[in-house]
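FYI, not all chains are in this one, though none of them got moved.
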Amino acid sequence: MKIDTGTTAWMITATALVLLMTPGLAFFYGGMTRAKSVLNMMMMSFVSIITVTLTWVLYGHSLAFDAFGDGDNVINKIIGGGDALGLQSLIDTATKDDGTGMPNLVFSAFQLTFAIITVALISGAIADRAKFGAWVVFGIAWATLVYFPVAHWVWGGGWLAGLGIEDFAGGTVVHVNAGAAGLALAFVLGKRTGWRKDPMRPHNLTLVLLGVGLLWFGWFGFNAGSELAVDGTAGLAFMNTQVATAAAAGAWILVEKLRDGHSTTLGVASGAVAGLVAITPACGFVDPWAALVLGLVAGAVCAYAVGLKYRFGFDDSLDVVGVHLVGGAIGAVSLGLIARYPFADGQNEGLIYGGPISQLGVQVLGPVAVGLYSFIMAYVIGKIIDKTMGFRIEQEDEVTGIDITTHAETGYDLGTVHSSGVASVNGPVSAAQAKKVDA
Amino acid sequence: MKLITAVIKPFKLDDVKAALEQFGIKGMTVSEASGYGRQRGHTEVYRGAEYQVDLVPKVRVEVLAEEDDAEDVIDVIVKAAQTGKIGDGKVWSVPVDTVIRVRTGERGPEAL
């Protein structure tokens, strides 16, 4: 097996970076919840690492990235084959024969980290109120029935790839996909007790910023790593990521300043994520000036889009829809206009560079098709779970706090008094206790 | 004038507040506390070890009320905070000499 050590060095690093994004997301989401549900929020991300890693090793890689049969058949347009079950066949093989690639296991690990965070992203829509076991089951089912196929459609040689869709690092596969599923679950689970009545403000904005810091950092692996090589395009993807993110964060807090009179920390955080999301599909296809404009648009639009849930009355608790579905769609569609560096067969430049309108069509079709598929599947899976094992916790447990009632822990115990029997002067002590007392 | 203090379950604060408002109480002070009464003595398992836990989180609500309202205020609180399970809490009332509104310096009932 011959590989390029530079490429492989970067891809190993990029994989570690993307893996770090899921803890980063846990902190981002966890900080945004109320103190009584921070642990459950973070647990939903961490358990996604577990469920997706295990399913990936067993069959996920195969469904997404193996060709079905010889690859030249209709089934392969929809789903991959089974050659890499257990990953055994990837050992000691490389992505390219000419020695410019990387070990297949590195490629597999890199793609695995994308699947993990996509599942974890969904959890933001159902903060504070989901049964933990139900979430575990949902994660496995959705990864299997939605993520692995959709990844195959776009990156594994499936039908959207055949249409020449441009999705550099996952605007459609990751963000539209997760956002649509989050919307579906918000409907399945219903609103939190007290929604629209309580502010439900972030309980720890330092944790939110920590999450954003790690996400931003890891996203360089996500975007520049998606080139799967170390070259000029990787450099372009890197720079564009930085530019769009800064622009979007700036646009978001400017909107806030003009609309509400103050720029908030949550605004900088959300704006940065909106920029990262929007540039994800575009980062290797566009010029820096276009990344800047895309970032400004995404930041400003998403700053308004997070208010949609109040208008339409669904409790997408941590704005998965407003940021990931909307931001991902903006990025995907924008390529029909501003793409300048298509690289695969069937891909074209955007309209302003004289590309065909058909590319714009594909860029619209992709998010719509993936969004609808993901929404419907997530809704059906969610409903089945709800009817069988139940998806939502009891209201009293929700009001008391899901951390203590589901995980028998509280996030913080900062009281100064820790003498015997005083587990905490300030915080609930244990579910066991809560149970015994209240029941 | 009376100062009525209630130590209640945290998740009941909302109900108590709503009930007091409906009754016409125009102000209150809330703080966090811990405590035990009959409720003590349960055990808790954590990481494979068992512990006796004493102090349970509570919320303390204080309401200044006129002499004549005091009994009613107590009843309102008790009704709103009751779940019928141990740990529901205590309410007590203490005589107050005088109350002053800081903003205006008004005293007595007008200060409420």
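The chains carry the letters A and B, assigned in the order they are written, with residues numbered from 1 in each.
The rule we apply is simple: contacts are C-beta pairs under 8 Å (C-beta built on N, C-alpha and C of every residue); 3 or more make two chains touch, one makes a residue touch a chain.
These numbers were taken from a predicted model, which means no experiment stands behind them.
J.: Full complex composition, in terms of the labels displayed?
T.: In total, the complex contains the protein chains as A x3, B x3.
As a working rule, only the chains that are shown with their structure count from here on.
J.: When the C-alpha atoms of chain A and chain B are each averaged to a single point, how far apart are the two points in Å?
T.: 44
J.: Taking the complex as given, what residues does chain A use to touch chain B?
T.: Counting only chain A, the residues touching chain B are 396, 399-400, 408, 421-430, 432-433, 436-439.
J.: Can you tell me which positions in chain B touch chain A when the two form their complex?
T.: Spelled out, the residues of chain B in touch with chain A are 10-11, 32-34, 39, 42-46, 51-57, 83, 85-87.
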